[in-house]
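Since the structure comes first, as structure tokens, the remarks are kept for the end.
Apart from one protein chain that is not included, each protein chain of the complex appears where it belongs.
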Amino acid sequence: MKRKLIAAIGAAAVLTGVAACGGSSDSKNKSDSAGPADFKGKTLNVWLMSGSNPPGWTKDITAAFQQKYPGAKLKITVQQWDGIQQKLTTALSESTPPDVIEVGNTQTPYYAATGGLKDLTSVKSAIGGDDWVPALNGSAVYNGKQFAAPWYFASRVVVYNKKIWSAAGITTPPKTQDELFSDLDKIKSKGTKDAFYLPGQDWYGFDGFLLDAGADLVKKQGDKYVGNLDTPQAAQAIDLYKRLNSYGTAPKDKDEATPQQSDVFAKGDVGAFLGLGWEASGAITKNPALKDQVGFFPFPGKTAAKPAAVFVGGSNLAITQGSKNPELAQDFLTLAMSDQFEGELAKEGGVVPNKASLDSQLAGNEFGTASSAAAANGGTTPLIPAWGNVENAPNPITTLFMTGVLQGQSPSDAAKKADAEIDKRLSQQ
Amino acid sequence: MAAQYRGTPTRAPDQQSAVAAPTAGAPVAVGTAPAPGRPRASRGSALAGRTTPYLLILPALVATAVLLGYPLVRNVIISFQTLNAFQLIQHTTQWTGFGNYKEQLTSAEFWHTTERSIFFTLANVALIMVGGTLIGLLLNRLGKRMRLTLSIGLVLAWAMPYVAATTVYQWLFDTRYGVVNWGLDKLGWHSMAGYNWLGSQFSTFAVITLMIVWQSLPFVALNFYAGLTTVSAEIFEAARMDGAGAWRTFSSVLFPMLRPFFLSTTFLEIIWVFKAFTQVYALNAGGPAGLTETLPVYAFVEGVGNQHYGTGAAISVLTILILLALMSYYFRIILKQEDEL
């Protein structure tokens, strides 16, 4: 009796399973039947990076796009920086890659060299490229050809919690590093565990300190680049970094995205962190009580004369070589680069726009003001394809050098290991 | 039915199918499968058409050839290529001969990782087998209620999906709010308050090992216990009459009897631990500084992570060869048993 029941259950399970299998295969039905002039049913796939597209801008550009192409759909997918290269590489090799992708400025030469990005040289003017600031366009040009459109730039500033700072009796932002540390001491003595939250693997932040100390991550030796961390300047920069890290409980072996430092800041008990505008607004979204409490200032220099040098991060927009909708993709690019949307992005996101004429949009955005002041004194990584290898996880700058020193190795020992790995990666293609 | 099973003498050769049965996921299976029907050959061949067995194994063979054989061959082919982002995106083929292999076999990192993988596997499997056996013996000794309680605990740990287990262990061992650090601090080990478990090679391995052993013990323990229940009480009695102590009883009575069980379980555990990817990768991605990369993680990081797919493929071929070498002993034994069948 019992057995019959079991057999029946078994058979039923088999049948339902098979039935379910029948229904599962239609997960990728596409209706690409439309003709070239008809945009109905077309979908433009756009990959943007986490933190790049503020909500207002996203809503407006989607509306504008769909008004211009009735029936077409704009699908924006937000990607995480962590592991993006392995994802992008495979995506670019596929028959239906995303049509438009955002590529970090340091990673753009890598992808230009793979041939995965469409050559935009002939349409540069049409997209609006005549007024792009040449210095900002540098990373989008490879071998004399335009492979992407410079989209925005940003440099990290100190984001601070005004309530915590004023509770410690501090009313004006520090102008020198000495002032910064004495302020942090005061905040710490008030019982704030995280006077400054700086996770051990924020290499963008570290690169700023390094640039300020007067060195680069790599140097040119003959006609090739090699690691350059075994220097007094790097030792000085990591020392500053280590000192700042000790003003909080941030992990020494994690980067600023694990966990998102904006989430940590959102809890309201962190004095300050080194961050970007979207991280500050992310924190406010999470904890609206912070709305009027968030302030910004450029990371101070050694003297009050000028703020410290910073790493200028930025992003380009590119069309993939394999895009099935190259016209729509180009029009989307034109739209995004237009004064209207480039301006809106600058205004809402507080990022530096690609044209000097739009800089005025930053007025009133507190982060943007601090950030562009800092960016005046900025630098970036070498614009060579092999640089992309260095950023692949595990990144030797962060895992071997920064975490190594923070956990007690001597800067020189850690630098030797990191440099060896950097050399190896820079020599690969 | 019952009589048939109970009556079966449990001597090693007859326990053939116990090689398979304890792996069933259901611990009781051991007891169910002692003897494949004794009368064979004579009538069997008359019943089956010549082609029937081949038709029956055909779907499995086709599936294996297409879904496993082909990827394996493809993997070997890739291992002889330079296949980086450029080649992948351009769909071009660039042969490099044994270049990828040469690069790995002469790299200190590869050999360190191999050594680490083997040591890691042996340590885990030893802990799992010894611990599982002891817990199995304990289950056999417990009263009914306590046995049920412990079994429930075992099943819960066993049922926990890897990915969930990994997040839970990250939380248990969290630096700031982890309950483990709190407990160690309370027990008087104050330096452990705020200890970063994922910060060093040894402590990361400790967490990974604890997690893997925790999840694997139930399988061995419950199956071993089920095997024990097939051993009749008279045998223990006889051993005791002969004056054998606990260890003697185990080593000269139980172990030989349940040898197929130990063989097959060790076989599976070695494979499972050696291949463990999700646990190692999801816990700390092989960190800190790649010091907890085992071979599968190393292959993934070098291949997919660094987009040197040819290198990754070469590492994976080498990984397969190493695993085969580790397993060759078992293959011999198990095939020999098939001969006796």
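By letter and in written order, the chains are A and B; residue numbering begins at 1 in each of them.
Everything below uses one rule, namely that a contact is a pair of C-beta atoms (placed from the backbone, for glycine too) under 8 Å apart; a residue touches a chain by one contact, two chains touch by 3 or more.
One rule holds in what follows: contacts and distances are computed from a predicted model.
Enquirer: For the chain omitted from this view, which of "N,N'-diacetylchitobiose transport system permease protein", "Phenylacetate--CoA ligase family protein", "NADH-quinone oxidoreductase subunit J" or "Cytochrome c oxidase subunit 3 family protein" is its UniProt protein name?
Expert: Of "N,N'-diacetylchitobiose transport system permease protein", "Phenylacetate--CoA ligase family protein", "NADH-quinone oxidoreductase subunit J" or "Cytochrome c oxidase subunit 3 family protein", the absent chain's UniProt record names it "N,N'-diacetylchitobiose transport system permease protein".
Enquirer: Quick one: say which of A:Thr121, A:Ser166, A:Gln221 or A:Thr258 touches the chain that got left out.
Expert: Checking the options A:Thr121, A:Ser166, A:Gln221 or A:Thr258, the one contacting the hidden chain is A:Thr258.
Enquirer: Touching the missing chain, which residues of chain B?
Expert: Residues of chain B in contact with the hidden chain: 1-2, 4-6, 16-21, 23-26, 28-29, 31-37, 39-41, 43-45, 47-48, 50, 52-54, 56-57, 59-61, 63-64, 67-68, 70-72, 74-75, 78, 135, 138, 141-144, 146-147, 149-150, 152-169, 171-172, 174, 176-177, 179, 182, 214, 217-218, 226, 229-230, 271, 275, 277-278, 281-282, 295-296, 299-300, 303-304, 309, 312-313, 315-316, 319-320, 323-324, 327, 331, 334-335, 338-339.
Enquirer: Tell me, which residues in chain A touch the chain that this view leaves out?
Expert: Those residues of chain A that touch the unshown chain are 2-4, 6-7, 9-10, 13-14, 16-18, 20-21, 23-25, 27-28, 45, 50, 77, 80, 82, 87, 90-91, 93-95, 257-260, 263-264.
FYI, only the chains that are shown with their structure count from here on.
Enquirer: Could you please specify the touching residues of chain B with respect to chain A in the complex?
Expert: Answer in residue numbers: 84-86, 88-91, 175-176, 194, 196, 198-199, 285-290, 301, 304-308.
Enquirer: What residues on chain A touch chain B, complex-wise?
Expert: 83, 85-86, 89-90, 92-93, 110-111, 113-116, 249, 251-253, 321, 388-389, 392-394, 399-400, 403-404, 407, 425, 428-429
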